[in-house]
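Removed from the display is one protein chain of the complex; every other protein chain stays in position.
So, chain A:
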Amino acid sequence: MDSVIERLHQGEHIPERVVAQICSLAEELLVEESNIQLIPTPVTVCGDIHGQLHDLFTLFETGGACPDERYLFLGDFVDRGFFSVETFLLLLSLKVRYPDRVYLIRGNHESRQISASYGFYDECLRKYGNASVWRMCCEVFDHLSLGALIGGPGGVFCVHGGLSPEIRTMDEIRKIDRKQEVPHEGPMCDLLWSDPEDGYAFDSVDWSLSSRGAGFIFGEAPVKEFHQRNNTTLIARAHQLVVQGYHEMFDGQLVTVWSAPNYCYRCGNDAAVLTIDDDMNREYKVFEASDHTKMHATGQGRAPLPQYFL
């Protein structure tokens, strides 16, 4: 596994049979994990990566090397960026090599339907000439857990998207049969798709439909309620691009962490990770994109430039 990790750092191609091995080892580990993983402190929480492998290297430089530091990734490893295969394989290899130092939960892009249309499928075809690597990775997606709890009672609930009107307690999440493709609706879908919204008029409505076409928009009241009922103090989630890299809401009861700098080689945003220490203090570490001009120059000339209106 160490040699795979090294080869991924060198930007080398990983043969299909090695991918199969990594996926099968990862599945063996992930299948044992609960829908909500319990993670000790200190830990560094990371948001969307989206195939931006070189920025993932910067992330590890910013947050500290793995396995020296413990990491939780909140999903959306693949799609949009040009190195989804390598990014997901690196994270999986680290998981297999250091199971107690790396935690991965599922994002809405870790799904067949979404990754088929947002780049991961095409990338697999381009790099392997067939869809079997994509299929193997999708099998792993089905095994990823849905959330995490950092630090036990009074701790941090972590999820990719947000809350669901159908979920009141973490125990209800634990009961979901997660080993399936992400459904189009229902609690599992909501956890991966929902978004919080500030200043929402919540005198009578706590939830509204999301214009993403899946999940809900939720305000402060459901967050407060969730904390009281589950004895948590913070919801750490990803899913939404925030240009500063992180954004706290509802008097610090919820935070969005975003870890893909200059998202899609287009957005010009910063990225951040959040470290939770043993006293549950939060420390945000912000980082910028690796030189994106260089990105395009280093052999990715084949990859199309971001689309605009011309």
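In this section, a residue touches a chain if its C-beta (ideal position, glycine included) is under 8 Å from a C-beta of that chain, and two chains touch if they have at least 3 such contacts; residues count from 1.
Keep this in mind: contacts and distances are computed from a predicted model.
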| item | value |
| --- | --- |
| Choices "Leucine carboxyl methyltransferase 1", "Glycine cleavage system H protein", "TFIID subunit TAF5 NTD2 domain-containing protein" or "Mitochondrial inner membrane protease subunit 2" - which one is the UniProt name of the chain not shown | "Leucine carboxyl methyltransferase 1" |
| Contacting the left-out chain in the complete assembly, out of A:37, A:62, A:87 or A:108 | A:108 |
| Touch criterion as defined above, residue of A:37, A:164 or A:262 at the omitted chain | A:262 |
| Footprint left on chain A by the chain that the document does not show | 108-109, 114, 117-118, 195, 211-214, 240-243, 262-269, 292-293, 296, 305-310 |
